[in-house]
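Structure incoming, see below.
Here the complex is missing a single protein chain, while all its other protein chains stay put.
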Amino acid sequence: MNLEYTDKQNAFRAEVRAWLTANVPSEPLKSFDTEEGFQQHREWEAKLNGGRWGMVTWPEELGGRGADLVEWLIFEEEYWRAGAPLRVNQNGIFLLGPTLMEYGTAEQKARFLPRMATGEDVWCQGWSEPGAGSDMAAIRTTARRDGDHYVINGQKTWSTRAVWADWCFGMFRTDPASERHHGLSFILVPMKTPGITVRPIPQLDGLPGFAEIFFDEVRVPADCLLGDEGKGWKVAMATAGFERGLMLRSPARFQQTAARLVALYKANRESADRDPTVRDAVIRAWMDAEAYCLTTYQTACRLLNGGKIADEASTNKIFWSELDQRMHETALSILGARAELWPHAPDAGEVGNWLDGFLFSQSGSIYAGTNEIQRNIIAQRMLGMPRA
Amino acid sequence: MNLEYTDKQNAFRAEVRAWLTANVPSEPLKSFDTEEGFQQHREWEAKLNGGRWGMVTWPEELGGRGADLVEWLIFEEEYWRAGAPLRVNQNGIFLLGPTLMEYGTAEQKARFLPRMATGEDVWCQGWSEPGAGSDMAAIRTTARRDGDHYVINGQKTWSTRAVWADWCFGMFRTDPASERHHGLSFILVPMKTPGITVRPIPQLDGLPGFAEIFFDEVRVPADCLLGDEGKGWKVAMATAGFERGLMLRSPARFQQTAARLVALYKANRESADRDPTVRDAVIRAWMDAEAYCLTTYQTACRLLNGGKIADEASTNKIFWSELDQRMHETALSILGARAELWPHAPDAGEVGNWLDGFLFSQSGSIYAGTNEIQRNIIAQRMLGMPRA
Amino acid sequence: MDFRFTEDQQLLAEGARDFLRAELSTERLRALWASPTGRDDALWAQLAELGLTGLLVPEEHGGLGLGDIEMVSVAEACGHVALPEPLLDTAMIAAAMLRDAGNAALAAEWLPRIAEGTARIAVGHCVNPLVADAHVADLLLLPQGDAIFAVPREGVSLTANESLDPSRRLFRVDVAPGAGSLLASGDKARQLLAAALDRGALAAAAQALGVAQRLIDLSVAYTRDRKQFGQVVGSFQAVQHLMANVAVKLEYAKAPVQRAASEIARSTSRAALSASHAKLVACEAASLAARNSIQVHGAMGYTWEVDVHIFAKRAWVLESAWGDRAFHKLRVADAVLADGAAIGPGTTF
Partner (left out) sequence: MDFRFTEDQQLLAEGARDFLRAELSTERLRALWASPTGRDDALWAQLAELGLTGLLVPEEHGGLGLGDIEMVSVAEACGHVALPEPLLDTAMIAAAMLRDAGNAALAAEWLPRIAEGTARIAVGHCVNPLVADAHVADLLLLPQGDAIFAVPREGVSLTANESLDPSRRLFRVDVAPGAGSLLASGDKARQLLAAALDRGALAAAAQALGVAQRLIDLSVAYTRDRKQFGQVVGSFQAVQHLMANVAVKLEYAKAPVQRAASEIARSTSRAALSASHAKLVACEAASLAARNSIQVHGAMGYTWEVDVHIFAKRAWVLESAWGDRAFHKLRVADAVLADGAAIGPGTTF
């Protein structure tokens, strides 16, 4: 065990930091749940990719740097430290990207990954359906094979940023006679195909973060199938592992929030200390974010040496989502009577974006499989407790 | 709504206080989980009964004072305030007593209640069995009718103080062909009957608080049946309601613990405040004990006017058991490195009996139906959520 | 000693509850959000007609001459529907101030208008950095130095501040110097402001009870229908326990709220402690209800179109209205940890 960075890792960090210092926009971009903000973020992705920082773990021929997971963690640390924009294509690069690496044909990788990296193709997910939320095996949207096409009919929901996305990846029932997790296929769908209708679903804050996607005889070429027909469940489980696991929520994000919380506490210490539990919650935020970082490095070191992501995907999901909620609740406690004000309110003072973050944190324990489902998985798969 | 005591209630309180001031032993009795302590407590019960304070809610002809529930709460407040001994016959007076009042014949009441009040008959429970803990309907111990006797065979467990008790009340399967909660009967069993063997079960603290009771062809007269044969479930549910509900854990007990916790905090404030969450936990203990008291008065007022104890039995059980655990955990936090020492340790200082109370509090969320079962009951009966 | 409401009190409470549930659907609430003031004069008139605006107004001024115990049930009903109107600020907090100030002229001028529903009143207080509903108030009661002034809306200028809860309309109030009439000063003003704070906390606590109950209602109804893994969601033990935990917290917040109403109505020395206790536990129940209700709704809980967020937001903003959690914890700590504090068995009433 050796917990010191190598010279190569330190040099990599220095290079990332230098580029970000020179290139991160000085003004924060608008929310990517607005049309203008979405375009700004797409442009930022192109710029990032121009510096070959779009997805550092990808091979050089795909615009990456062949970085390993520890280097990826270092990149993320610097990215969050620099206050760089949120990744509008996170569903693409963090979820579909690794899945394509594992299951895609050479042709598919060459076709999809570079355009994903430049931000030319922004991806959304097509997993959930009205009757299939946490229970993905209940999917009913069909993809009927018709010559060299699949013909899709049905409805997907809770698709983040589907309103502006170029492509959708998701699971569809290719065998109409199949049940549960059999007979499903993982298919990539161009959002401009005729027969697709997108209806935005306003979120808690009123912005259209989610959407429903309706499919009416949508014809998709058969080469958009990822993995084998009828084996979509296996492909999707890999993606879900990435979502709950390492990639979607890098520790740096929560360490950044914890550091901001410490700063907020210190700036409002007199008021905050009226409630003696606040200081404790602030310290705990640092400890938990630190534990999440340490544990992620530990997992990364295991994966680097041939290990597979497994049940830690579920412990991760619970840990970061509840940490995120606690940190934002603590921030609102510190803000007291000002906590309810939006940042643009004239008397809001320095409330920052804690309220927005608090609302967003409410979804963390729900998406990518509710925390109740994750606890079932931990009990049954990790601890070996019996199913009912 | 009127939350002031009447003159009559104030006079009652003054009378209780005067008697207790004159009669409560100045030295604490030994633990009633020891033989010597058990005898001391039995003598105290006799003295209490001599002053007609054994069970104030009972009618005068049974040695009580015909007090109503609010007066009972007042009595309990004074009792705990005076630091009077724990009630060694609590299973009798608080659980069987009210059940006898409701289901007993005149003969049974006259036969059992006065001797219960004097402490001549100390009662234990015979509910749980090795295969029937929270799931009482799984009871298998049989009581076969044979002329004017029942013949009991089987095993009961977790019977508190059965080692020294004179009588046992419990549930037995009188219809051998019956299942679940049908065919059970509520029977009162003299512990000296031949065929009964008692095996103590040492608790966390090593003392024999519990015991197993083995029944081998134990012949009990048929007039020891309480309620109708085969209808024991209904009788037992009334008793369980009393156990989870008002009587077994009067608010005064927890208010006393909260007040002791406040005193402990104030006596160790500098050390306690090193952890800023301690003060908050102390304040919360007061608030929760106060809420428990207020809510119990509210329930008592409802019952006084013809209401029935219902689902609040389950909310009560959860609330006081978790409050008790939190208060004792907080006390141990305040004691820091001394928390692990027994009071007789030469360097323990003023640790009081917090450690013992902490261990006892661990059982609160388990006995009388685990808190998991109580939450099921609340969700399904109080909120109307569906069974699986 | 009787914790039960009298028959009259129950009838009044049921009347208010039935009216509000019938009138204030979430559709109507959403329509109000989209309107310029967010308030509805017709609804206000109905509230007056039911006697609710004049509940605390003495009978000689045209009101019902009732007290905080009656008002607390109305407040709970307001929470259950997330009423946006300033009923509690006007009819509970301001009405009590005007009633108790010993200023006959202002009382005679404004109490009848409150009772008949022709005046909404906003209240400024140092624990609230902004004033709620100042934009629709006919009169504002504003502390200045060691006095309280009654200022008509024409005498102030307002700056709107947008809140998380679209029902909340909050304003910074700037007052022209010397505007309005003196309501009270010195000790009397301090007493009035202390009582206003306790009533504000009590009103928030009672609303929180109603909000928590509504969130339970919505969640139970939703999880009874929604299926996952071939089973209705509400039959999963984990989901049941999330809601049972809310039910327990709510159950033990109710009596403290009633006690606070009783102490405030009698202006006892324990009014402040009781109000803080009630507000802390009731808001905690509502906040837990918000969190767990969103959770059991799954992704639906995170949307604008499903109603759960309406009540979750109300729960969250009640946390810091009329004194935030820290403020009330400090008041409880000061009282409970004081030398010679009356705590322990037998000290509750």
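Lettered A, B and C in written order, each chain numbered from 1.
In this section, a contact is a pair of C-beta atoms (placed from the backbone, for glycine too) under 8 Å apart; a residue touches a chain by one contact, two chains touch by 3 or more.
Here the structure is a predicted model, which means the values were calculated and not measured.
Q: Considering the complete complex, identify which of C:Ala238, C:Val306 or C:Leu330 is in touch with the unshown chain.
A: Of the candidates C:Ala238, C:Val306 or C:Leu330, C:Ala238 is in touch with the missing chain.
Q: Among B:Gln9, B:Gln40 or B:Ser128, which one touches the chain that has been omitted from the display?
A: Answer from the full complex: B:Ser128 touches the omitted chain.
Q: Of A:Glu78, A:Glu212, A:Asp275 or A:Asp324, which one is in contact with the hidden chain?
A: A:Glu78
Q: Among A:Thr141, A:Gln255, A:Ser271 or A:Ser333, choose the residue that contacts the chain missing from this document, as touch is defined above.
A: That would be A:Gln255, which touches the missing chain.
Q: Please give every residue of chain A in contact with the chain that is not shown.
A: Chain A touches the chain not shown through residues 1-6, 9, 13, 70, 74, 76-78, 80-81, 251-252, 255-256, 258-259, 262, 265-266, 279-280, 282-283, 286-288, 290-295, 297-298, 300-302, 305, 312, 315, 318-319, 372, 374-376, 378-380, 382-388.
Q: Spell out, residue by residue, where the missing chain touches chain C.
A: Touching the missing chain: residues 236-238, 241.
Q: List the residues of chain B that touch the chain left out of this view.
A: Against the left-out chain, chain B lists 128, 131-135, 138, 157-158, 201-204, 206, 210, 271-272, 274-275, 278, 325, 332-333, 336-342, 344-348, 355, 359, 362-363, 365-367, 370-372, 375.
Just so it is clear, only the chains that are shown with their structure count from here on.
Q: Which chains, taken as a pair, are joined by the highest number of C-beta contacts?
A: Looking across every pairing, the one with the most contacts is B-C.
Q: Report the most central chain, judged by the distance from each chain's C-alpha mean to the global C-alpha mean.
A: Of all chains shown, the one whose C-alpha centroid lies nearest the global centroid is C.
Q: Could you say which residues in chain A touch two or more other chains, in rising order?
A: If we look for residues of chain A contacting two or more partner chains, we find 275.
Q: Enumerate the residues of chain C that touch no fewer than two other chains.
A: In chain C, the residues touching two or more other chains are 236, 239, 329.
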